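Here's the structure we're looking at; comments come further down.
One chain of protein is taken out of this complex; the other chains stay put.
The chains carry the letters A, B and C, assigned in the order they are written, with residues numbered from 1 in each.
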Amino acid sequence: MDAAATDAVVDWIRQSATALAAERDRLNRLDADIGDGDHGANMTRGFAAAVTRLDGYDGDLAGVFRSVGMTLLSRVGGAAGPLYGSFFIGLASALRDADAIDAAGWSSALEAAVAGVQRRGKAEPGDKTMVDALLPARDALAIAVSDGASLAAALSASAEAAAAGADATTPLVARKGRASYLGERSAGHRDPGATSSALLLRTAADVWGQTTR
Amino acid sequence: MDAAATDAVVDWIRQSATALAAERDRLNRLDADIGDGDHGANMTRGFAAAVTRLDGYDGDLAGVFRSVGMTLLSRVGGAAGPLYGSFFIGLASALRDADAIDAAGWSSALEAAVAGVQRRGKAEPGDKTMVDALLPARDALAIAVSDGASLAAALSASAEAAAAGADATTPLVARKGRASYLGERSAGHRDPGATSSALLLRTAADVWGQTTR
Amino acid sequence: MKKLINDPEAVVREALEGVAAAHGDRLRVAYDPDYVVRADAPVSGKVGVLSGGGSGHEPMHGGFVGPGMLDAACPGAVFTSPTPDQMLAATQAVNGGAGVLHIVKNYTGDVMNFEAAAELAAAEGIDVASVLIDDDVAVQDSTYTAGRRGVGTTVLAEKIAGAAAQAGRPLADVAAVATRVNAQGRSMGMALTSCIVPHVGTPTFELGEDEMEIGIGIHGEPGRERVRLEPADQIVDRLLEPILSDLPFARGDRVLAFVNGMGGTPQIELYIVYRRVAQVLGDRGIAIARNLVGNYITSLEMAGCSITLLKLDDEMISLWDAPVDTPGLRWGV
Partner (left out) sequence: MKKLINDPEAVVREALEGVAAAHGDRLRVAYDPDYVVRADAPVSGKVGVLSGGGSGHEPMHGGFVGPGMLDAACPGAVFTSPTPDQMLAATQAVNGGAGVLHIVKNYTGDVMNFEAAAELAAAEGIDVASVLIDDDVAVQDSTYTAGRRGVGTTVLAEKIAGAAAQAGRPLADVAAVATRVNAQGRSMGMALTSCIVPHVGTPTFELGEDEMEIGIGIHGEPGRERVRLEPADQIVDRLLEPILSDLPFARGDRVLAFVNGMGGTPQIELYIVYRRVAQVLGDRGIAIARNLVGNYITSLEMAGCSITLLKLDDEMISLWDAPVDTPGLRWGV
C-alpha cells in the first residue's frame, strides 16, 4: 500500500486542525449570530482530538478517515459532531481497500461522504447548512473528473465551489439546525457549518495539490 | 395651649421631609460609599409616612414628636429607624405638657433626644455616627441659651454646630454601624446619618427662625 | 469574563468532580465518557430513565439524577449536546433489564447524537425508547424549521417519567406518560441579559440597557423579537399569551405553573413573575394545582425567566407528588 497517500491524508487532517484553530473565533462568531456560538470551539476540539488519535498511525488509508469520523462523533457533540462523523465515515467506507487517491476515487468518496451527511441531517440544498457547501463541491469535482482534470485541478475546483456555496448561504433563511429558529432573522448571516466545510476542502486542495504536483 | 407652636413643629417635620427627599440620592450615595446605600431611601420613606400620619393633626405639641417617633420606628428600619425613633420619642417625653417651645425648653428637649439616641446605639463621640452631629448641636444650643440668645439665634447656632460636626466625620474611622466593617477604609467619607441629622437641625433653624422672628 | 472557574476548557470536568465530591453518597460520576448516574444503578427490573444535553443548564440534568427522577444524565460541553459514546455508556449503566427511556430535547445536535446512541444500544440488544421534548412556543413548529425547542417541560417530563419508572411501569408506559407531558406542556422564555460561554469568553449576543429578548432559547439563541424593557407584569403577559393560546389552555383546566429563572435573576423577581402568572390564570379560570418557582433549567448567568404551563390529569399529579430524592428536586423522602 502507498504510505505516501496515507501520509498525505493524515497531513490533510493535521492542516485542517491548524486551519480550524486559526478560524476558531470567526466560526464561533458566525455561530453566535444565528446559533449558539460554539461551532469554532466544537470543530477545534474535535480535530485536535483526531490529530492526537492519529499520532504514529500506521494503518491503511481508509482507517485514517474511520478514526477521524469516530473521534469527531465522540468528541464534538452538537450538530457538527454526528454530521462530520458521518462525513468521514462515509469517506472511509468508499475508500475501503484503496491504497491511493486519484481524482475519480476522491470524487466517489466525496459523494458517499455527502450522502452520509444528508442521511443523518436530512438537509436539502438551500436549507443554509454545510450541505450548501458540500453539494457544489461534490458536483464540481465530478465535472472536473469527467473533463479529465488532474487531482490537483479537481481539488481546487471543488474547493472553489465549496467557498462559493458557503458565500451563497448568507442571504438564505435557515430551515435546519439552530439557525432555523430565527426564521427570517437568519438571512444575512453566513452559515458557520458551510464555512467550516469550505475550509476543510480548501485545505485538501492546498495540501494534496502540492503533494500531487 | 399654643396652636401656633404645634403648627411650627408640624411645619418643621413637613419641611424636613421635603429637604430629605431633595437630598435622597446624595444620602444614598454617601451610604453606598461606607454602608449599603439606602440611608436616603430610608429617611425619605420614614418622613413621608410621618407627614401623612400628621395630616389633620390636632393634638398637643409633644404628641407631634411621639407620632413622628413611632412612625419612624415602624417605617424606617435599619439603624436609622430605631435611632431617629428614640430621638423624637426623647423630644416628646422632654416636652410632655409643654405648649410652646423656647430656647431653654428646646435645649433640654434636644438633650433628652440625643441621650435616647446614645442609649439605643451606644455610640460615643468620634465613632463617625449621627451622634457626631447631634452632640455639638446640643452643646452649642446650651451655650447659646446660657448666653441668653433668642430661639432663632440658638437654633442657627446649633444648626451650624451640627453641620460642622457632620463635616468633621469625613476623616474619622467608623466604630459603629455598617461603616465600621470597613475599618480604615471608612476614613475619607462623610457619614450619612450625621449628614441627615445636620439637615434636620438646619431645617429647624430655617423654619422656626422665621416663625419666631 | 468574570467567572468562578479555573480553566474555561475544564469547567465541565471540574464541576463534575465537585458534584462527585458533594453527592458521592447518592450519585456516581463516570469520566471519559462523562455521565452522572444513581449510585445504586442499574435498578434491576426498573426502566432506566436517561437524559442529557449541553452543560450550563444546571441543575438540569445532572442535578435531577436520583430515586424518583433520572437514573443517569449525560453532560455535554457547555451548550453543546453530549455524544453517542456517553449516551451508550450511560444507557448500559442504567439498563436493569426493563429497557431505557431517552428523554431528548429537540435540538438538531441532541437529536442526532441520541439517534446514533440509540442505534448503538439497540445493536447491543438494549431496549431503548426515545421521547422528544419540543415545548417552546416561541418557535413556530413547521416543516421549514428544526421544530420547536425543548425547554421547561423537560424538567417536568423527567420528574413525572422518573416517578412512573420508579413505580415499576414498563418502558412503553413510561414513554407514553413522558410523551403526554410533552404534548400538554408549553413554555416561553425571555432574557434581560446575555450569558458568556466560558470557552468563548464574550457574550453570545448584545442587549441594550433598555432592551430585552423575547422567546429566547436556553443556549443564548436569539429569540422571537427584541423589544423595549417593560414592567414584569407586561412581560408575563407577553409570555403567557402565546402559551395559553397554543395548547390551548381553557377555563377549568388544572395546570402545573412553572416559573423558571435563567440563572442570574434573583428569586425575589421570580416571585413577582409568579404573582402575575397566578393573577392571569385566576382571571381565566385556570386552576394552578401545582407549581414550581426557581432556577431549574438555566442558561449560565443569564438574567431572565421562562414560564411553563403543563395541563395536568390525576395520573400526572400523583406522579408529580411521588417521592423524589435528587440534588435539584427533593421531597417525600
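Here, a contact is a pair of C-beta atoms (placed from the backbone, for glycine too) under 8 Å apart; a residue touches a chain by one contact, two chains touch by 3 or more.
This is a predicted model, so every value here is computed, not measured.
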item: Chains on display which the left-out chain touches in the complete complex; value: B, C
item: Given C:Phe114, C:Phe205, C:Tyr274 or C:Trp320, the one touching the chain that is not displayed; value: C:Tyr274
item: Selected from B:Leu54, B:Val76 or B:Val131 as touching the chain missing from the view; value: B:Val76
item: Among C:Ser51, C:Thr145, C:Asn295 or C:Thr308, the residue in touch with the chain that has been omitted; value: C:Asn295
item: Residues of subunit C in contact with the chain not shown; value: 2-7, 11-12, 14-19, 21-22, 55-56, 58-59, 63, 78, 192-193, 209, 212, 229, 231-233, 235, 263-275, 278, 291, 293, 295, 298, 300-301, 303-305, 327, 330-333
item: Contacts of subunit B with the absent chain, listed as residue ranges; value: 28, 32, 34-38, 41-42, 45, 73-83, 85, 120-121, 175-178, 180-183, 185
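As a working rule, only the chains that are shown with their structure count from here on.
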item: Touch-based graph of the chains, sorted into line, ring, star, complete or other; value: other
item: Two chains sharing the most contacts, counting C-beta pairs only; value: A-C
item: Chain centre separation (subunit B, subunit C; CA means) in Å; value: 55
item: Whole-Å gap separating subunit A and subunit C, where each centre is the average of the chain's CA atoms; value: 33
